[in-house]
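First the structure, in the form of C-alpha coordinates, and then the observations on it.
Excluded from the complex is one protein chain; the other protein chains are retained at their positions.
Residue numbering begins at 1 within each chain, and the chains themselves are lettered A, B and C in the order written.
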Amino acid sequence: MILASNISCKRGNNLIFENLNFKIEDGVATIISGKNGSGKTSLLRILANLLKPKKGDIIWKGKSIYKNIDEYHKELTYIADINCSKENLSVYENMKFWKNLYKSSISNDLFLKLLSNIDLDNYINERVKNLSSGQKRKLELTRLIIEERHTWILDEPFLGLDQHSVSIIGQTISDHLKQKGTVILSSHIPVNITNKTYIDLDLHESN
Amino acid sequence: MSKRFQRVLVVIFSLIFLLASALLILFNVKSNIVFFLTPSELQIEKHNNTIVRVGGMVKENSYSTYNNIKKFIITDNEKEIFVNYEGILPDLFKEKSGVVVEGKLINDNLNASKVFAKHDENYMPATISDKLKEKGFWNKNY
Amino acid sequence: MFSFLYNPGKFFIAAEKSHNYIKMTAIYLMIIGILYALVFSPDDYQQGFTVKIMFIHVPAAWLAMFTYALMTIYGILALSFKITFGYIFIKAVAPIGLIFTLMCLITGSIWGKPMWGTWWVWDARLTSVLILGIFYIIIMILNRSFDDIENGEKISTIFVLLGSINLPIIKFSVDWWNTLHQPASISKLASPSIEISLLLPLIVMTIAFKVLFLFLISLRVRAEINIRKQILKE
Partner (left out) sequence: MSQINKNLFIFFKSILSISFRDIKIQFRNMSYIYSIMIFFIMIILIFIFAIGPDEEQLKVYLIPILWSILILCSCISINNLLKDDYLDGNFGIYQFTGISFELIAISKIFTSWILYQLPILILMPFIAFIIEINETKIFHLIITIAIGSPILTVFTLISSAMMLTNSKNLILGSIIMIPLCIPVIIFSIGAITNDQELFTAQINILLSIFFASLAIGPWVISGCIKIALKN
(Lines give C-alpha, C1' and ligand atoms only; values in the text may rest on other atoms or scores of the structure.)
Protein backbone atom coordinates (compact mmCIF):
# COMPACT_ATOMS: atom_id res chain seq x y z
CA MET A 1 0.00 0.00 0.00
CA ILE A 2 1.30 3.40 -0.96
CA LEU A 3 0.03 6.65 0.50
CA ALA A 4 0.62 9.98 -1.18
CA SER A 5 0.17 12.99 1.04
CA ASN A 6 0.01 16.53 -0.21
CA ILE A 7 2.28 16.14 -3.20
CA SER A 8 2.71 19.12 -5.47
CA CYS A 9 4.67 19.07 -8.68
CA LYS A 10 6.29 21.88 -10.56
CA ARG A 11 7.84 21.68 -14.01
CA GLY A 12 9.77 24.79 -14.95
CA ASN A 13 7.62 27.64 -13.75
CA ASN A 14 4.31 25.81 -14.04
CA LEU A 15 2.63 24.27 -11.06
CA ILE A 16 1.09 21.12 -12.52
CA PHE A 17 -0.83 19.76 -9.59
CA GLU A 18 -1.12 20.71 -5.99
CA ASN A 19 -1.92 18.97 -2.72
CA LEU A 20 -2.66 15.58 -4.18
CA ASN A 21 -3.72 12.94 -1.68
CA PHE A 22 -4.48 9.37 -2.57
CA LYS A 23 -4.09 5.79 -1.50
CA ILE A 24 -2.90 2.93 -3.66
CA GLU A 25 -4.09 -0.44 -2.41
CA ASP A 26 -2.65 -3.87 -3.08
CA GLY A 27 -4.73 -5.96 -5.41
CA VAL A 28 -6.41 -3.00 -7.07
CA ALA A 29 -5.17 -1.38 -10.26
CA THR A 30 -4.95 2.38 -9.91
CA ILE A 31 -5.49 4.09 -13.24
CA ILE A 32 -4.34 7.70 -13.50
CA SER A 33 -6.32 9.64 -16.03
CA GLY A 34 -6.25 13.21 -17.18
CA LYS A 35 -5.74 15.49 -20.13
CA ASN A 36 -2.41 15.94 -21.88
CA GLY A 37 -0.13 17.95 -19.65
CA SER A 38 -2.10 17.22 -16.52
CA GLY A 39 0.97 15.57 -15.01
CA LYS A 40 0.33 11.85 -15.40
CA THR A 41 3.94 11.07 -16.31
CA SER A 42 5.24 13.40 -13.63
CA LEU A 43 3.10 11.70 -11.00
CA LEU A 44 4.33 8.27 -12.05
CA ARG A 45 7.92 9.49 -12.04
CA ILE A 46 7.40 10.89 -8.56
CA LEU A 47 6.04 7.53 -7.42
CA ALA A 48 9.13 5.84 -8.90
CA ASN A 49 11.42 8.42 -7.26
CA LEU A 50 12.68 9.61 -10.63
CA LEU A 51 11.42 13.09 -9.87
CA LYS A 52 11.40 15.03 -6.64
CA PRO A 53 8.00 16.53 -5.80
CA LYS A 54 8.01 20.20 -4.90
CA LYS A 55 6.22 19.38 -1.67
CA GLY A 56 4.73 16.40 0.04
CA ASP A 57 5.66 12.87 0.89
CA ILE A 58 5.00 9.34 -0.24
CA ILE A 59 4.53 6.78 2.46
CA TRP A 60 5.16 3.09 1.95
CA LYS A 61 5.01 0.47 4.68
CA GLY A 62 4.45 3.21 7.23
CA LYS A 63 7.61 5.10 6.28
CA SER A 64 8.50 7.86 3.89
CA ILE A 65 10.04 6.33 0.76
CA TYR A 66 12.78 8.95 0.89
CA LYS A 67 14.06 7.39 4.10
CA ASN A 68 13.80 3.86 2.82
CA ILE A 69 14.54 4.33 -0.83
CA ASP A 70 16.63 1.21 -1.48
CA GLU A 71 14.06 -1.18 -0.08
CA TYR A 72 11.34 0.60 -2.02
CA HIS A 73 13.27 0.38 -5.27
CA LYS A 74 13.67 -3.35 -4.87
CA GLU A 75 9.91 -3.72 -5.10
CA LEU A 76 9.44 -1.67 -8.25
CA THR A 77 9.11 -2.25 -11.93
CA TYR A 78 8.91 1.02 -13.78
CA ILE A 79 8.05 1.06 -17.46
CA ALA A 80 8.50 4.49 -18.93
CA ASP A 81 6.75 5.93 -21.97
CA ILE A 82 9.96 5.34 -23.93
CA ASN A 83 11.38 1.90 -24.66
CA CYS A 84 14.65 1.12 -22.97
CA SER A 85 15.48 -1.89 -25.11
CA LYS A 86 18.65 -1.44 -27.16
CA GLU A 87 18.08 -1.25 -30.91
CA ASN A 88 21.26 -3.07 -31.87
CA LEU A 89 20.66 -6.13 -29.74
CA SER A 90 18.32 -8.98 -30.51
CA VAL A 91 15.09 -9.60 -28.63
CA TYR A 92 16.61 -12.49 -26.75
CA GLU A 93 19.75 -10.52 -25.80
CA ASN A 94 17.68 -7.70 -24.40
CA MET A 95 15.63 -10.09 -22.29
CA LYS A 96 18.73 -11.92 -21.14
CA PHE A 97 20.23 -8.58 -20.09
CA TRP A 98 17.19 -7.67 -18.04
CA LYS A 99 17.25 -11.10 -16.45
CA ASN A 100 20.88 -10.69 -15.38
CA LEU A 101 20.47 -7.06 -14.37
CA TYR A 102 17.52 -7.76 -12.10
CA LYS A 103 19.02 -10.98 -10.73
CA SER A 104 15.89 -12.74 -11.82
CA SER A 105 15.43 -16.49 -11.31
CA ILE A 106 13.29 -16.91 -14.39
CA SER A 107 14.14 -19.80 -16.73
CA ASN A 108 14.80 -19.80 -20.45
CA ASP A 109 11.72 -21.91 -21.14
CA LEU A 110 9.61 -19.19 -19.61
CA PHE A 111 11.20 -16.71 -22.00
CA LEU A 112 9.90 -18.69 -24.96
CA LYS A 113 6.48 -19.10 -23.41
CA LEU A 114 6.37 -15.38 -22.71
CA LEU A 115 7.33 -14.54 -26.25
CA SER A 116 4.82 -16.91 -27.81
CA ASN A 117 2.15 -15.39 -25.59
CA ILE A 118 2.68 -12.01 -27.17
CA ASP A 119 3.39 -13.36 -30.69
CA LEU A 120 7.10 -12.49 -30.68
CA ASP A 121 8.43 -16.05 -30.81
CA ASN A 122 9.38 -15.77 -34.48
CA TYR A 123 11.46 -12.70 -33.82
CA ILE A 124 13.62 -14.04 -31.01
CA ASN A 125 16.91 -13.49 -32.83
CA GLU A 126 15.78 -10.41 -34.69
CA ARG A 127 17.37 -7.07 -33.82
CA VAL A 128 15.05 -4.73 -32.02
CA LYS A 129 15.46 -2.01 -34.62
CA ASN A 130 13.67 -4.24 -37.15
CA LEU A 131 10.58 -4.64 -34.99
CA SER A 132 7.46 -2.53 -35.33
CA SER A 133 6.69 -0.01 -32.62
CA GLY A 134 3.92 -2.18 -31.17
CA GLN A 135 6.27 -5.17 -31.01
CA LYS A 136 8.91 -3.04 -29.29
CA ARG A 137 6.35 -2.04 -26.73
CA LYS A 138 5.39 -5.67 -26.15
CA LEU A 139 9.04 -6.59 -25.70
CA GLU A 140 9.30 -3.79 -23.15
CA LEU A 141 6.31 -5.20 -21.28
CA THR A 142 8.00 -8.59 -20.88
CA ARG A 143 9.98 -6.85 -18.15
CA LEU A 144 6.87 -7.09 -15.98
CA ILE A 145 7.33 -10.84 -15.81
CA ILE A 146 11.13 -10.97 -15.99
CA GLU A 147 11.77 -8.60 -13.11
CA GLU A 148 9.47 -10.41 -10.65
CA ARG A 149 8.60 -7.30 -8.66
CA HIS A 150 5.65 -6.54 -6.46
CA THR A 151 4.75 -3.01 -7.53
CA TRP A 152 4.29 -2.14 -11.19
CA ILE A 153 4.35 1.46 -12.35
CA LEU A 154 3.38 1.64 -16.01
CA ASP A 155 3.40 4.78 -18.10
CA GLU A 156 1.14 4.38 -21.15
CA PRO A 157 1.80 0.62 -21.44
CA PHE A 158 -0.66 0.11 -24.29
CA LEU A 159 0.79 2.69 -26.62
CA GLY A 160 0.62 1.28 -30.16
CA LEU A 161 -0.66 -2.15 -29.18
CA ASP A 162 -3.46 -3.92 -31.03
CA GLN A 163 -6.68 -4.95 -29.31
CA HIS A 164 -5.54 -8.55 -28.86
CA SER A 165 -2.27 -7.59 -27.15
CA VAL A 166 -4.04 -5.08 -24.94
CA SER A 167 -6.30 -7.81 -23.63
CA ILE A 168 -3.32 -10.12 -23.03
CA ILE A 169 -1.51 -7.45 -21.04
CA GLY A 170 -4.76 -6.65 -19.23
CA GLN A 171 -5.00 -10.34 -18.33
CA THR A 172 -1.38 -10.30 -17.07
CA ILE A 173 -2.16 -7.30 -14.89
CA SER A 174 -5.29 -8.98 -13.55
CA ASP A 175 -3.27 -12.09 -12.68
CA HIS A 176 -0.75 -9.94 -10.85
CA LEU A 177 -3.54 -8.24 -8.93
CA LYS A 178 -4.89 -11.60 -7.85
CA GLN A 179 -1.54 -12.29 -6.16
CA LYS A 180 -2.01 -9.07 -4.17
CA GLY A 181 0.37 -7.13 -6.37
CA THR A 182 0.17 -3.38 -6.82
CA VAL A 183 -0.33 -1.83 -10.23
CA ILE A 184 -0.33 1.86 -11.06
CA LEU A 185 -0.80 2.85 -14.68
CA SER A 186 -1.76 5.71 -16.89
CA SER A 187 -3.65 4.95 -20.04
CA HIS A 188 -5.89 6.52 -22.65
CA ILE A 189 -7.09 3.14 -23.88
CA PRO A 190 -9.87 1.43 -21.93
CA VAL A 191 -8.63 -1.88 -20.54
CA ASN A 192 -10.45 -4.84 -19.15
CA ILE A 193 -9.03 -5.15 -15.65
CA THR A 194 -11.14 -6.72 -12.95
CA ASN A 195 -10.35 -4.53 -10.00
CA LYS A 196 -9.65 -0.90 -10.66
CA THR A 197 -9.98 2.63 -9.29
CA TYR A 198 -9.31 5.95 -10.95
CA ILE A 199 -7.36 9.05 -9.99
CA ASP A 200 -8.49 11.92 -12.15
CA LEU A 201 -5.79 14.58 -12.31
CA ASP A 202 -8.12 17.04 -14.07
CA LEU A 203 -9.94 17.51 -10.78
CA HIS A 204 -6.72 18.59 -9.11
CA GLU A 205 -5.67 20.99 -11.76
CA SER A 206 -4.17 24.11 -10.26
CA ASN A 207 -4.23 27.51 -11.78
CA MET B 1 24.69 -6.24 -1.12
CA SER B 2 22.84 -3.12 -0.10
CA LYS B 3 23.63 0.14 -1.83
CA ARG B 4 25.11 1.46 1.37
CA PHE B 5 27.54 -1.45 1.53
CA GLN B 6 28.49 -0.91 -2.10
CA ARG B 7 29.21 2.73 -1.38
CA VAL B 8 31.38 1.76 1.58
CA LEU B 9 33.34 -0.53 -0.74
CA VAL B 10 33.81 2.24 -3.28
CA VAL B 11 34.84 4.64 -0.48
CA ILE B 12 37.50 2.18 0.66
CA PHE B 13 38.82 1.81 -2.87
CA SER B 14 38.81 5.56 -3.34
CA LEU B 15 40.73 6.07 -0.13
CA ILE B 16 43.33 3.49 -1.14
CA PHE B 17 43.72 5.15 -4.53
CA LEU B 18 43.97 8.61 -2.98
CA LEU B 19 46.59 7.34 -0.56
CA ALA B 20 48.55 5.83 -3.44
CA SER B 21 48.42 9.06 -5.37
CA ALA B 22 49.43 11.11 -2.34
CA LEU B 23 52.37 8.78 -1.68
CA LEU B 24 53.50 9.01 -5.28
CA ILE B 25 53.40 12.80 -5.09
CA LEU B 26 55.23 12.89 -1.76
CA PHE B 27 58.12 10.77 -2.97
CA ASN B 28 58.45 13.01 -5.95
CA VAL B 29 58.55 16.55 -4.67
CA LYS B 30 61.42 17.96 -6.66
CA SER B 31 62.35 17.40 -10.24
CA ASN B 32 59.84 18.47 -12.81
CA ILE B 33 58.01 21.21 -14.67
CA VAL B 34 61.18 23.13 -15.22
CA PHE B 35 60.81 26.63 -16.49
CA PHE B 36 64.59 26.89 -16.54
CA LEU B 37 67.67 24.79 -15.80
CA THR B 38 70.51 25.89 -13.61
CA PRO B 39 73.99 25.95 -15.15
CA SER B 40 75.00 22.84 -13.22
CA GLU B 41 71.89 20.97 -14.41
CA LEU B 42 72.75 21.84 -17.96
CA GLN B 43 74.54 19.02 -19.75
CA ILE B 44 76.56 20.55 -22.50
CA GLU B 45 76.82 17.36 -24.57
CA LYS B 46 73.11 16.77 -24.45
CA HIS B 47 71.79 20.28 -24.84
CA ASN B 48 74.34 21.39 -27.39
CA ASN B 49 72.71 23.17 -30.33
CA THR B 50 69.29 23.13 -28.71
CA ILE B 51 67.22 25.97 -27.34
CA VAL B 52 67.31 26.02 -23.55
CA ARG B 53 66.37 28.29 -20.69
CA VAL B 54 69.09 28.79 -18.13
CA GLY B 55 68.57 30.55 -14.83
CA GLY B 56 71.09 31.76 -12.31
CA MET B 57 72.88 34.82 -11.05
CA VAL B 58 74.78 37.28 -13.15
CA LYS B 59 78.39 37.01 -12.02
CA GLU B 60 79.97 40.05 -10.48
CA ASN B 61 82.07 42.16 -12.85
CA SER B 62 81.23 39.96 -15.81
CA TYR B 63 78.95 42.32 -17.70
CA SER B 64 80.35 44.11 -20.72
CA THR B 65 78.99 45.54 -23.94
CA TYR B 66 80.80 45.28 -27.22
CA ASN B 67 79.35 46.61 -30.47
CA ASN B 68 75.81 46.53 -29.06
CA ILE B 69 76.32 42.91 -28.01
CA LYS B 70 75.94 42.37 -24.30
CA LYS B 71 78.11 39.74 -22.72
CA PHE B 72 77.81 38.35 -19.22
CA ILE B 73 78.26 35.15 -17.21
CA ILE B 74 75.50 33.21 -15.44
CA THR B 75 76.55 31.22 -12.45
CA ASP B 76 75.03 29.11 -9.68
CA ASN B 77 78.31 29.12 -7.72
CA GLU B 78 79.25 25.77 -9.29
CA LYS B 79 79.29 26.19 -13.03
CA GLU B 80 79.32 29.13 -15.36
CA ILE B 81 77.71 29.82 -18.70
CA PHE B 82 78.79 32.60 -21.05
CA VAL B 83 75.92 34.57 -22.56
CA ASN B 84 75.81 36.82 -25.63
CA TYR B 85 72.74 38.93 -26.14
CA GLU B 86 71.68 41.59 -28.55
CA GLY B 87 68.65 43.59 -27.48
CA ILE B 88 67.08 45.52 -24.67
CA LEU B 89 67.72 44.28 -21.16
CA PRO B 90 64.89 44.43 -18.58
CA ASP B 91 65.06 47.08 -15.85
CA LEU B 92 65.85 44.62 -13.12
CA PHE B 93 68.87 43.21 -14.91
CA LYS B 94 71.83 43.78 -12.68
CA GLU B 95 75.03 42.09 -11.66
CA LYS B 96 74.59 39.76 -8.68
CA SER B 97 70.89 39.39 -9.32
CA GLY B 98 68.80 36.60 -10.77
CA VAL B 99 68.26 36.16 -14.48
CA VAL B 100 66.71 33.64 -16.85
CA VAL B 101 68.08 33.42 -20.34
CA GLU B 102 66.52 31.67 -23.31
CA GLY B 103 68.61 30.84 -26.30
CA LYS B 104 70.69 28.39 -28.28
CA LEU B 105 73.50 26.64 -26.51
CA ILE B 106 76.76 26.28 -28.39
CA ASN B 107 79.38 24.54 -26.23
CA ASP B 108 79.26 26.62 -23.07
CA ASN B 109 78.22 29.75 -24.87
CA LEU B 110 74.59 30.75 -24.94
CA ASN B 111 73.35 32.93 -27.78
CA ALA B 112 70.39 34.43 -26.03
CA SER B 113 67.23 35.41 -27.81
CA LYS B 114 65.43 36.51 -24.65
CA VAL B 115 66.58 37.68 -21.25
CA PHE B 116 64.18 37.70 -18.31
CA ALA B 117 65.13 39.25 -15.01
CA LYS B 118 64.15 37.06 -12.09
CA HIS B 119 63.64 39.28 -9.16
CA ASP B 120 63.62 38.17 -5.55
CA GLU B 121 60.88 38.43 -2.99
CA ASN B 122 62.56 41.26 -1.08
CA TYR B 123 60.98 44.67 -1.19
CA MET B 124 62.73 47.59 0.45
CA PRO B 125 62.66 51.33 0.01
CA ALA B 126 65.63 52.56 -2.03
CA THR B 127 66.77 54.96 0.68
CA ILE B 128 67.03 52.23 3.30
CA SER B 129 68.98 49.87 1.09
CA ASP B 130 71.47 52.64 0.38
CA LYS B 131 71.94 53.23 4.08
CA LEU B 132 72.36 49.53 4.72
CA LYS B 133 75.00 49.36 2.05
CA GLU B 134 76.83 52.29 3.58
CA LYS B 135 76.84 50.64 6.97
CA GLY B 136 77.87 47.28 5.55
CA PHE B 137 74.85 45.34 6.78
CA TRP B 138 73.94 44.42 3.25
CA ASN B 139 73.84 40.67 2.99
CA LYS B 140 71.40 39.53 0.44
CA ASN B 141 71.47 35.79 0.18
CA TYR B 142 70.02 35.47 -3.26
CA MET C 1 23.92 34.66 14.96
CA PHE C 2 25.82 33.79 11.84
CA SER C 3 22.77 32.53 10.04
CA PHE C 4 22.96 35.41 7.58
CA LEU C 5 25.96 33.60 6.12
CA TYR C 6 23.78 30.81 4.73
CA ASN C 7 20.21 32.04 4.89
CA PRO C 8 19.26 34.07 1.79
CA GLY C 9 16.55 36.10 3.52
CA LYS C 10 18.74 37.05 6.45
CA PHE C 11 21.67 37.76 4.17
CA PHE C 12 19.46 40.09 2.19
CA ILE C 13 18.45 42.03 5.29
CA ALA C 14 21.98 42.16 6.70
CA ALA C 15 23.38 43.29 3.35
CA GLU C 16 20.72 45.96 3.00
CA LYS C 17 21.39 47.27 6.50
CA SER C 18 25.14 47.38 6.12
CA HIS C 19 25.10 48.56 2.51
CA ASN C 20 25.88 52.20 3.19
CA TYR C 21 28.58 51.52 5.76
CA ILE C 22 30.36 49.07 3.52
CA LYS C 23 30.11 51.40 0.56
CA MET C 24 31.54 54.37 2.44
CA THR C 25 34.34 52.32 4.05
CA ALA C 26 35.25 50.91 0.66
CA ILE C 27 35.41 54.36 -0.89
CA TYR C 28 37.42 55.91 1.95
CA LEU C 29 39.80 53.00 2.26
CA MET C 30 40.33 52.99 -1.49
CA ILE C 31 41.14 56.72 -1.51
CA ILE C 32 43.48 56.41 1.47
CA GLY C 33 45.10 53.30 0.13
CA ILE C 34 45.64 54.62 -3.38
CA LEU C 35 47.04 57.89 -2.11
CA TYR C 36 49.28 56.12 0.39
CA ALA C 37 50.44 53.55 -2.12
CA LEU C 38 50.94 55.77 -5.13
CA VAL C 39 52.09 59.02 -3.59
CA PHE C 40 53.43 58.62 -0.08
CA SER C 41 55.18 55.27 -0.22
CA PRO C 42 58.85 55.11 -1.11
CA ASP C 43 60.28 53.56 -4.25
CA ASP C 44 61.79 50.11 -4.14
CA TYR C 45 65.56 49.69 -4.17
CA GLN C 46 65.40 47.39 -7.20
CA GLN C 47 62.23 48.22 -9.04
CA GLY C 48 61.95 51.94 -8.44
CA PHE C 49 58.57 53.41 -9.24
CA THR C 50 57.23 50.24 -10.86
CA VAL C 51 56.78 48.67 -7.44
CA LYS C 52 53.51 50.61 -7.13
CA ILE C 53 51.82 48.09 -9.43
CA MET C 54 52.33 45.56 -6.66
CA PHE C 55 49.80 47.41 -4.51
CA ILE C 56 47.06 46.49 -6.97
CA HIS C 57 48.49 43.25 -8.29
CA VAL C 58 48.95 41.47 -4.98
CA PRO C 59 45.53 42.24 -3.40
CA ALA C 60 43.84 41.34 -6.68
CA ALA C 61 45.70 38.03 -6.84
CA TRP C 62 44.82 37.21 -3.26
CA LEU C 63 41.17 38.02 -3.85
CA ALA C 64 41.10 35.98 -7.04
CA MET C 65 42.12 32.94 -5.01
CA PHE C 66 40.09 33.89 -1.95
CA THR C 67 36.95 34.13 -4.06
CA TYR C 68 37.48 30.64 -5.37
CA ALA C 69 38.16 29.32 -1.87
CA LEU C 70 34.91 30.88 -0.65
CA MET C 71 33.06 29.39 -3.60
CA THR C 72 34.52 25.98 -2.75
CA ILE C 73 33.36 26.24 0.85
CA TYR C 74 29.88 27.30 -0.21
CA GLY C 75 29.87 24.57 -2.83
CA ILE C 76 30.57 21.92 -0.20
CA LEU C 77 27.87 23.42 2.01
CA ALA C 78 25.40 23.51 -0.86
CA LEU C 79 25.98 19.96 -2.04
CA SER C 80 26.32 18.21 1.29
CA PHE C 81 23.86 20.18 3.45
CA LYS C 82 21.46 21.28 0.68
CA ILE C 83 21.94 24.97 1.48
CA THR C 84 20.56 26.76 -1.57
CA PHE C 85 22.36 29.94 -0.62
CA GLY C 86 25.54 28.20 -1.74
CA TYR C 87 24.26 27.99 -5.32
CA ILE C 88 23.17 31.62 -5.24
CA PHE C 89 26.54 32.65 -3.87
CA ILE C 90 28.53 30.77 -6.50
CA LYS C 91 26.40 32.11 -9.31
CA ALA C 92 26.70 35.67 -8.04
CA VAL C 93 30.37 35.66 -7.14
CA ALA C 94 32.01 33.91 -10.12
CA PRO C 95 32.10 37.11 -12.27
CA ILE C 96 33.74 39.01 -9.39
CA GLY C 97 36.43 36.35 -9.17
CA LEU C 98 36.95 36.56 -12.91
CA ILE C 99 37.39 40.33 -12.72
CA PHE C 100 39.99 40.06 -9.96
CA THR C 101 41.82 37.33 -11.87
CA LEU C 102 41.90 39.47 -15.00
CA MET C 103 43.08 42.45 -12.93
CA CYS C 104 45.85 40.32 -11.48
CA LEU C 105 46.91 39.02 -14.90
CA ILE C 106 46.82 42.43 -16.60
CA THR C 107 48.69 44.32 -13.88
CA GLY C 108 51.12 41.44 -13.68
CA SER C 109 51.97 41.59 -17.35
CA ILE C 110 52.22 45.40 -17.29
CA TRP C 111 54.69 44.97 -14.45
CA GLY C 112 56.46 42.05 -16.11
CA LYS C 113 57.34 43.86 -19.33
CA PRO C 114 59.78 46.37 -17.83
CA MET C 115 60.91 44.19 -14.93
CA TRP C 116 61.31 40.70 -16.38
CA GLY C 117 61.52 41.82 -19.96
CA THR C 118 58.41 40.00 -21.11
CA TRP C 119 54.65 40.38 -20.99
CA TRP C 120 53.97 36.74 -20.46
CA VAL C 121 55.80 33.46 -19.90
CA TRP C 122 54.34 30.00 -19.56
CA ASP C 123 55.69 29.26 -16.13
CA ALA C 124 53.75 27.34 -13.50
CA ARG C 125 52.44 30.33 -11.53
CA LEU C 126 51.22 32.36 -14.48
CA THR C 127 49.67 29.38 -16.23
CA SER C 128 47.83 28.17 -13.16
CA VAL C 129 46.37 31.65 -12.56
CA LEU C 130 45.26 31.76 -16.20
CA ILE C 131 43.56 28.38 -15.69
CA LEU C 132 41.85 29.84 -12.62
CA GLY C 133 40.43 32.55 -14.88
CA ILE C 134 39.28 29.91 -17.38
CA PHE C 135 37.58 28.01 -14.55
CA TYR C 136 35.66 31.15 -13.58
CA ILE C 137 34.49 31.54 -17.19
CA ILE C 138 33.44 27.87 -17.37
CA ILE C 139 31.51 28.20 -14.12
CA MET C 140 29.68 31.23 -15.51
CA ILE C 141 28.87 29.42 -18.77
CA LEU C 142 27.71 26.31 -16.90
CA ASN C 143 25.40 28.41 -14.77
CA ARG C 144 23.73 29.84 -17.81
CA SER C 145 23.55 27.03 -20.34
CA PHE C 146 21.08 24.58 -18.82
CA ASP C 147 17.36 24.59 -19.48
CA ASP C 148 16.72 23.77 -15.87
CA ILE C 149 18.32 26.47 -13.74
CA GLU C 150 18.72 24.35 -10.62
CA ASN C 151 20.43 21.66 -12.63
CA GLY C 152 22.94 24.11 -14.03
CA GLU C 153 23.68 25.39 -10.56
CA LYS C 154 24.34 21.91 -9.21
CA ILE C 155 26.57 20.99 -12.15
CA SER C 156 28.56 24.19 -11.88
CA THR C 157 28.95 23.63 -8.14
CA ILE C 158 30.41 20.20 -8.82
CA PHE C 159 32.76 21.83 -11.29
CA VAL C 160 33.78 24.38 -8.63
CA LEU C 161 34.76 21.53 -6.34
CA LEU C 162 36.68 19.78 -9.12
CA GLY C 163 38.53 22.96 -9.99
CA SER C 164 39.54 23.67 -6.41
CA ILE C 165 42.53 21.35 -6.96
CA ASN C 166 43.99 24.33 -8.79
CA LEU C 167 44.19 26.48 -5.63
CA PRO C 168 47.07 24.69 -3.89
CA ILE C 169 48.81 24.44 -7.26
CA ILE C 170 48.68 28.23 -7.61
CA LYS C 171 49.78 28.78 -4.04
CA PHE C 172 52.73 26.43 -4.03
CA SER C 173 53.74 26.61 -7.68
CA VAL C 174 56.53 29.04 -6.86
CA ASP C 175 57.91 26.74 -4.18
CA TRP C 176 57.53 23.40 -5.96
CA TRP C 177 58.90 24.37 -9.32
CA ASN C 178 61.43 26.88 -10.49
CA THR C 179 59.42 29.68 -12.00
CA LEU C 180 60.15 33.13 -13.26
CA HIS C 181 57.69 34.44 -10.70
CA GLN C 182 59.28 35.20 -7.35
CA PRO C 183 58.23 33.32 -4.19
CA ALA C 184 55.69 34.83 -1.82
CA SER C 185 56.92 37.72 0.30
CA ILE C 186 54.26 37.99 2.95
CA SER C 187 53.64 34.38 3.89
CA LYS C 188 56.90 34.10 5.79
CA LEU C 189 55.18 35.11 9.00
CA ALA C 190 58.26 35.43 11.14
CA SER C 191 60.04 37.90 8.94
CA PRO C 192 58.23 39.13 5.86
CA SER C 193 60.69 40.17 3.22
CA ILE C 194 58.95 43.46 2.70
CA GLU C 195 60.16 46.51 4.53
CA ILE C 196 57.59 48.06 6.83
CA SER C 197 57.15 51.28 4.83
CA LEU C 198 56.22 49.23 1.77
CA LEU C 199 54.26 46.67 3.75
CA LEU C 200 51.88 49.17 5.34
CA PRO C 201 50.38 50.56 2.14
CA LEU C 202 50.07 46.99 0.88
CA ILE C 203 48.09 46.05 3.98
CA VAL C 204 45.88 49.12 3.61
CA MET C 205 45.26 48.32 -0.04
CA THR C 206 44.51 44.70 0.81
CA ILE C 207 41.92 45.70 3.36
CA ALA C 208 40.47 48.23 0.93
CA PHE C 209 40.18 45.51 -1.73
CA LYS C 210 38.60 43.13 0.76
CA VAL C 211 35.95 45.70 1.68
CA LEU C 212 35.37 46.45 -1.99
CA PHE C 213 34.96 42.72 -2.52
CA LEU C 214 32.44 42.56 0.31
CA PHE C 215 30.54 45.42 -1.27
CA LEU C 216 30.49 43.72 -4.66
CA ILE C 217 29.36 40.44 -3.09
CA SER C 218 26.51 42.09 -1.25
CA LEU C 219 25.38 43.82 -4.45
CA ARG C 220 25.58 40.76 -6.68
CA VAL C 221 24.13 38.28 -4.21
CA ARG C 222 21.21 40.59 -3.52
CA ALA C 223 20.59 40.96 -7.24
CA GLU C 224 20.68 37.17 -7.59
CA ILE C 225 18.22 36.72 -4.71
CA ASN C 226 15.90 39.25 -6.35
CA ILE C 227 16.03 37.35 -9.64
CA ARG C 228 15.11 34.18 -7.77
CA LYS C 229 12.17 35.87 -6.07
CA GLN C 230 11.01 37.05 -9.48
CA ILE C 231 11.17 33.51 -10.84
CA LEU C 232 9.33 32.13 -7.83
CA LYS C 233 6.56 34.70 -8.25
CA GLU C 234 6.04 33.79 -11.87
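Note that a contact is a pair of C-beta atoms (placed from the backbone, for glycine too) under 8 Å apart; a residue touches a chain by one contact, two chains touch by 3 or more.
Fair warning: this is a prediction, and the values are worked out from it, not measured in the lab.
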Interface partners of the hidden chain - shown chains only, full complex considered: A, B, C
Touch criterion as defined above, residue of C:70, C:102 or C:138 at the omitted chain: C:138
Touching residue (missing chain; options C:24, C:106 or C:158): C:158
Where the unshown chain meets chain B, residue by residue: 1-3, 6-7, 10, 13-18, 20-25, 27-28, 31-33, 46
Touching residues on chain C - with respect to the absent chain: 79, 127, 131, 134-135, 138, 141-142, 145-148, 151, 154-155, 158-159, 162-163
Touch residues of chain A, complete complex, unshown partner: 48-52, 70, 73-74, 76-78, 80, 82-84, 86, 88-89, 93, 97, 100-103, 147, 149
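The working rule: only the chains that are shown with their structure count from here on.
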CA centroid of chain A to CA centroid of chain B, Å: 67
Whole-Å gap separating chain B and chain C, where each centre is the average of the chain's CA atoms: 28
Overlap residues in chain B, where contacts from two or more other chains coincide: none
Chain A, residues touching no fewer than two other chains: none
Complex contact set, residues of chain B against chain A: 2-4
Interfacial residue positions of chain C with respect to chain B in the complex: 41-48, 50-51, 54, 114-118, 121-124, 176-180, 182-185, 193-195, 197-199
Residues of chain A defined as touching chain B within the complex: 70
